[in-house]
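Comments concern the structure below.
Note that this complex is displayed minus one protein chain, with the remaining chains in position.
We call the chains A, B and C, going by the order they appear; numbering starts again at 1 in every chain.
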Amino acid sequence: MNTYGKKFTITTFGESHGKALGCILDGVPAGLAIDEVYIQSELDRRKPGKSPLETGRKEDDKVEILSGVFEGLSTGTPIMMVIFNTNQKSRDYDNIKDLFRPGHADFTYYHKYGIRDYKGGGRSSARETAARVAGGAIAKLMLKEMGIEIQSGICEIDGIVGDNIDFEYAKNSRMYALDKNKEKAQEEAILSAKSKHDSVGGVVLTTATGVPIGLGEPLYYKLDARLADAMMGINAAKAVEIGDGILSTHLKGSQNNDPITSTGFSSNHSGGVLGGISNGDTLIVKTHFKPTPSIFQEQQTITTTQEEVTCELKGRHDPCVAIRGSVVCEAMMALVLADMTLLNMGKKIEHLSAIYQK
Amino acid sequence: MNTYGKKFTITTFGESHGKALGCILDGVPAGLAIDEVYIQSELDRRKPGKSPLETGRKEDDKVEILSGVFEGLSTGTPIMMVIFNTNQKSRDYDNIKDLFRPGHADFTYYHKYGIRDYKGGGRSSARETAARVAGGAIAKLMLKEMGIEIQSGICEIDGIVGDNIDFEYAKNSRMYALDKNKEKAQEEAILSAKSKHDSVGGVVLTTATGVPIGLGEPLYYKLDARLADAMMGINAAKAVEIGDGILSTHLKGSQNNDPITSTGFSSNHSGGVLGGISNGDTLIVKTHFKPTPSIFQEQQTITTTQEEVTCELKGRHDPCVAIRGSVVCEAMMALVLADMTLLNMGKKIEHLSAIYQK
Amino acid sequence: MNTYGKKFTITTFGESHGKALGCILDGVPAGLAIDEVYIQSELDRRKPGKSPLETGRKEDDKVEILSGVFEGLSTGTPIMMVIFNTNQKSRDYDNIKDLFRPGHADFTYYHKYGIRDYKGGGRSSARETAARVAGGAIAKLMLKEMGIEIQSGICEIDGIVGDNIDFEYAKNSRMYALDKNKEKAQEEAILSAKSKHDSVGGVVLTTATGVPIGLGEPLYYKLDARLADAMMGINAAKAVEIGDGILSTHLKGSQNNDPITSTGFSSNHSGGVLGGISNGDTLIVKTHFKPTPSIFQEQQTITTTQEEVTCELKGRHDPCVAIRGSVVCEAMMALVLADMTLLNMGKKIEHLSAIYQK
Partner (left out) sequence: MNTYGKKFTITTFGESHGKALGCILDGVPAGLAIDEVYIQSELDRRKPGKSPLETGRKEDDKVEILSGVFEGLSTGTPIMMVIFNTNQKSRDYDNIKDLFRPGHADFTYYHKYGIRDYKGGGRSSARETAARVAGGAIAKLMLKEMGIEIQSGICEIDGIVGDNIDFEYAKNSRMYALDKNKEKAQEEAILSAKSKHDSVGGVVLTTATGVPIGLGEPLYYKLDARLADAMMGINAAKAVEIGDGILSTHLKGSQNNDPITSTGFSSNHSGGVLGGISNGDTLIVKTHFKPTPSIFQEQQTITTTQEEVTCELKGRHDPCVAIRGSVVCEAMMALVLADMTLLNMGKKIEHLSAIYQK
């Protein structure tokens, strides 16, 4: 249950304060140039401690490839990547050893498994997403060969909505803001909450361009369903929209249907998916992140022996997980699309015959 | 890709205007009393033509079990259920044979597969959900043995939001309305759109009570991620929220965290899931359905040979798919929970030893 | 666990004396001509009662396609095939209702599931293989498009070994004998055992020609491993050999290695597989079937309440299951190869780019 995908798969391992974390990518086609500098640059985008908007915890997040690459090219065998943990302050967690942090997975892991790695949340920590970003980077390299490009950014923070979407701007924004006019207000909302030992939520917009028609496997591996699964599975995600999403619900059918012309669709309410299959238009997904559960205020909770206590967290935490979540959203979309791309081939019998009948 | 679940699985087959549709349920534990009257009653809740709020197409949707049940009990072998189609009017579709209906899967199926069963949408028709409801009914029978109950209803139509949630009321409402005070306005919105040959969207609230702590398999088979996948995979769904969902994004961490007391959580913003695992509280999911793409107005589209044409649909269609979608949401939640229930067992080594060391 | 394969999958259902049995084939590429006459002819080869060498039970085994085919072509959606049972004599099984037949699955099913469909073995009956043959027939149709042909026959009965392998001869032999010189002795062994109310074992040779280089997914979905799984999973199979199999064990490395020349391998000890991947040579598999456990002699057994009793079976049974097993071996090889064919595509990144970069 720690493997994602069917043909292009990622299996991750590792805990927040363990020795290392990483992943095995399986199904990467042979002959792909594995650009290690690019992979590291993706990890650098996600790594913590780059600005006051993020946790103060610093991790190098240096990734090393241990298998599956020969003379710079993928060989079709499993690609294993590992990131050793270097900056753990496990003593920060001594005071929460026997209690459950509200809004965290402590309570459920303890009850499910009867045992809990309390250091930094163990496996349930968002630190695990570093492995997804490493895997997603290779997925992106593969997708680029097919002309597919993925972008993301923050469109909303604490209810402050960005309208003028500019992915180029977001790339250089320290909070990946999509609307430069709203960036300042959004930053202030984050810093204001931080100063009050509180946290805020945010919304990430992720898109893919160059997607061919035909990705997505109906009926139970639809493209939109898998994207919903991928995004909702990211730590702190609470809602996912495809295309106009919730707004669609308020439109009439005559307004919401995208008319078809000989040069394509004349609108994109659908977000690039019809019947669970990509329609060639830009793929649009919004992911809503709740405010970071780790806050530095007194909260009511219980201990593992059912005693009611108050807790006040120590440690270093992001005041808004959506920011770094943005990079993870891209990785998850890349992993889904890479999988769909490989699954899709050969649906048409003519195509199949062409490959095998030389 | 027409199989859902890992241990309790449903594999469906069938097209809207083919001979039959149905499913194979695999993984149903032996010894479960299979109440055929109950299964049929669930199909009756979903079947079309019960009120002017729905399509005029009438289908008996009589379900027959062909295997896996012996003397009223499940045997642990695959349970096959079939529903023969009886009321097809395939000639309604002759005029769309060579064109793509806007908002439908016609365009994507044609391009993906190079062939398309144009009669009633073929496999992409929501008619397939009858098979899910049949499977979901057996899942519900199993869950009932464990004390889990699933309910649903309509909380919003065309922007008219119901606040006073009453699942008992919804059971007897012909539109499964959760708020009796809003039902009239919501019905009128549907009938008004219908009279204009248009359609409206709606939102379904689905909950499960009695869910034990510990369902959901981190990190890539989380309960909330699977529910998002399940709901987003239903025809016309465009957004899924867990618990407070989008609203969470507007709260501070100190407001959104659910305090823990010795008798449980004192609020349920999370919707019953923490870290992808059920926390014992009520499971809450909202599914947003776009307005039915089948409308009876002139729309712009193209033919399979790329000619631009206008099309005006014939046939019989729901003015609001959310209503019958409500029953499908329950079925999908039941299928997810049944799967999670079976996957969860034996996580603890003591438990495992207890079973095998007699 | 009633689904076989990863991309070209078959899911079967049905019991020996239930209403029906059949399968859902998923992953069949769109555009394949579905020749129903051919499918039926494959079922006819397997169906019982064709000669005194087989059970006297007669079944029409008429197969009907309920979905997935439109105007004679596969659409890429699930193909459902059903065979209704017509010739059950369930009263033959009344006397074994409370006891376990030696050599049968009665004992294990009863203890695993706590319930048992005792009529004709229920799900554990070899009757289920009719569904595999139906699915295998479509797999064969697909493989034929790629130039792959599968053949089989009986090479050994009761220790009488056939050496002069002639697949053409086997096609017209009523016991699918591969060596016409041994056929008479082999038939006599069967009939002699039958006259003594006993049964004999046999060995089936199955081959595939035209197999391209590269089928098989290392390391845990190897071609030879999957063939071993497929054949060992057939009722009554007890051993599987690839290529020279057991004989290889007695050779030196210098004798067993197949030298490679510019026109191919100069011998085929390997049976067409190297490192779990097809090498372009003929695929060779031998499957060893134990003697039919259903014999009409007095045998020692116990009842469900642990009483020791003797049992004498009634009913109609094959004196040698290997004969009809031969047709099932072909079907299983076809299903494995169809799956491998679809899984294999796009391993090379150039190939992938070619498909998606138009």
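Basically, a contact is a pair of C-beta atoms (placed from the backbone, for glycine too) under 8 Å apart; a residue touches a chain by one contact, two chains touch by 3 or more.
Owing to the predicted nature of the structure, the values given are computational and were not obtained by experimental measurement.
Colleague: Just name the one of C:Gln40, C:Asn85, C:Gln186 or C:Ser270 that touches the chain not displayed here.
Modeller: Looking across C:Gln40, C:Asn85, C:Gln186 or C:Ser270, the contact with the absent chain belongs to C:Ser270.
Colleague: Please pick, from C:Val200, C:Leu283, C:Val327 or C:Leu342, the residue that touches the omitted chain in the full complex.
Modeller: Hidden-chain contact among the options goes to C:Val200.
Colleague: May I ask which residue of B:Ile165, B:Leu191, B:Leu247 or B:Leu342 touches the chain that does not appear here?
Modeller: Only one of B:Ile165, B:Leu191, B:Leu247 or B:Leu342 touches the chain omitted from view, namely B:Leu342.
Colleague: If you put the missing chain back, which residues of chain A would it touch?
Modeller: Chain A touches the missing chain through residues 1-3, 9, 11-15, 18-22, 24, 26-27, 30-31, 66-68, 70, 73, 75-80, 82, 112-117, 122-123.
Colleague: Of the residues in chain C, which ones touch the absent chain?
Modeller: 1-4, 12, 100, 102-105, 107-109, 111-114, 123-124, 128, 156, 158-159, 193, 198-203, 213-214, 216-222, 224-233, 235, 237-246, 248-262, 266, 270-271, 274-280, 288-295, 297, 299-302, 306-308, 343-344, 347-348, 350
Colleague: Under the stated touch rule, tell me which residues of chain B contact the chain that is not displayed.
Modeller: 6-7, 29-32, 74, 76-77, 142, 145-147, 212, 218, 341-343, 345-353, 355-358
Going forward, only the chains that are shown with their structure count from here on.
Colleague: Taking a step as a move to a touching chain, how many steps at least join chain A to chain C?
Modeller: Contact-graph shortest path, chain A to chain C, evaluates to 1.
Colleague: Based on the averaged CA atom positions, which chain is farthest from chain C?
Modeller: Farthest chain from chain C, going by C-alpha centroids: A.
Colleague: Call it same or different for chain B and chain C: same when shared residue numbers make up over half of all numbers used at their interface.
Modeller: same
Colleague: Could you put a whole-Å number on the gap between the CA centroids of chain A and chain C?
Modeller: Averaging C-alpha atoms per chain gives centres 45 Å apart.
Colleague: Can you give the whole-Å distance between the Cα centres of chain A and chain B?
Modeller: So the centroids are 26 Å from each other.
Colleague: If you average the CA atoms of chain B and of chain C, how far apart do the two points sit, in angstrom?
Modeller: Between these chains, centre-to-centre, one finds 38 Å.
Colleague: Send over the residues of chain C in touch with two or more other chains.
Modeller: Residue numbers touching two or more other chains: 30-31, 76-77.
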